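What you see is the complex with one protein chain gone and the rest in place.
Entry: chain A
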């Protein structure tokens, strides 16, 4: 039907005028959770917010911070006060004006709402001072290098104080923000519909009347929807479908190496289960790392579409430490390390992995590679929620697990590898690493931070509590008429400038 209409349109010469579609349909891998930036926790939710809720700060495709609702900002000398100039003439979808008072309210809500999951992200802010209608100062206890990146994500999303006061914790059922699109309706597991906000400050860049997000979990079905013309954009095309998608003239492919990583987290100090050769001897962990051909792993499982990795940051990141390039596979060196550790005849280790296709394939390839170096891997498949629980409780020896990634480097490393870190399931603890990683948090000097991360990296390479394997690549499929799409490493779908000619 749609195709017939398109054909008719072409025949009538209407396409010469570049007729604009009214509705943009985007298929996502899963359904978003509650649509309240303060309570939200899913990656998919963040994709929806990109159209719904503007943030104080945004990022460029090169991961530099730029203003969105804040137009400019400056630090005081000891970097404990951040003064922000705000965009004038912005209103929320309910007409409430956006100003410094609204920013102060939003930060307070992120810090104090009982259900808030942003508390740790804005914990460094001790107070706010409204300096004028469009000027606000954030006071910090100590410098916080991660703060601006946090304000470029959910913690920096501004919601209407009027609507939030009225709805309380129930805000998510009818969210009111200031982004290019306003909330229209939602049917759980079926669709989220947003409609264009006419008074958006950057409305000229928005080319759709409505945008509809459809959760379609099955990778094949999601791609089929794009190929049949039922949707215009799909996220997370699986690497194994890439060839098929590229061969279809009706499909365009865009991609960006993500900020996240996948690896093997090893229990080195999280309870009694850490007391085993793998957990106690870094030589065995390094032997495991040396036994893996990361490039081959990427080729075999992901058709080479992902990026091999050995650090929390992908090789194209400015934070990647070039002193530790992706290691070549070295089976002899791995065997030598094993012998040095007292296992010249090989060793058997147990690694748990989620019971879904990709992690299983990854682990089977790793298993085969490690076997050649004398490391027998027993893969224990677990459903993800179960695996996570065992991992947190320390009831595991090693886990194939990853992280979706954050714009600021701190988000990819600090909470995993500092003593007592929030997600330090490995139980790793090294005073020197703590010192470097903590210091890197409290300086805004990029060169100095990089130096600190590199120093920590030297120790972490030696200790190897986490064996990094690869960095997933975000792959988007676009219908042939979609123009102006920019891939971002954070995996978001930004709709400014995107258009669809039928």
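We take it that a residue touches a chain if its C-beta (ideal position, glycine included) is under 8 Å from a C-beta of that chain, and two chains touch if they have at least 3 such contacts; residues count from 1.
Keep in mind that, in the parts below, contacts and distances are computed from a predicted model.
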| item | value |
| --- | --- |
| Record-based protein name (UniProt) of the chain missing from this complex, from "Lactate dehydrogenase", "Quinol:cytochrome c oxidoreductase iron-sulfur protein", "Sarcosine oxidase subunit gamma" or "Peptide ABC transporter permease" | "Peptide ABC transporter permease" |
| Contact with the hidden chain (one of A:94, A:135, A:230 or A:295) | A:230 |
| Residue among A:61, A:132, A:217 or A:344 touching the omitted chain | A:217 |
| Contacting the left-out chain in the complete assembly, out of A:62, A:77, A:190 or A:204 | A:190 |
| Contact with the hidden chain (one of A:328, A:383 or A:462) | A:383 |
| Touch with the omitted chain, as defined above, among A:117, A:273 or A:450 | A:117 |
| Chain A residues touching the omitted chain (full complex) | 3, 31, 33-34, 41-42, 114-115, 117, 119-120, 170, 172-173, 187-190, 214-218, 220-221, 224-225, 227-230, 382-386, 388-390, 392, 403-404, 415, 422-423 |
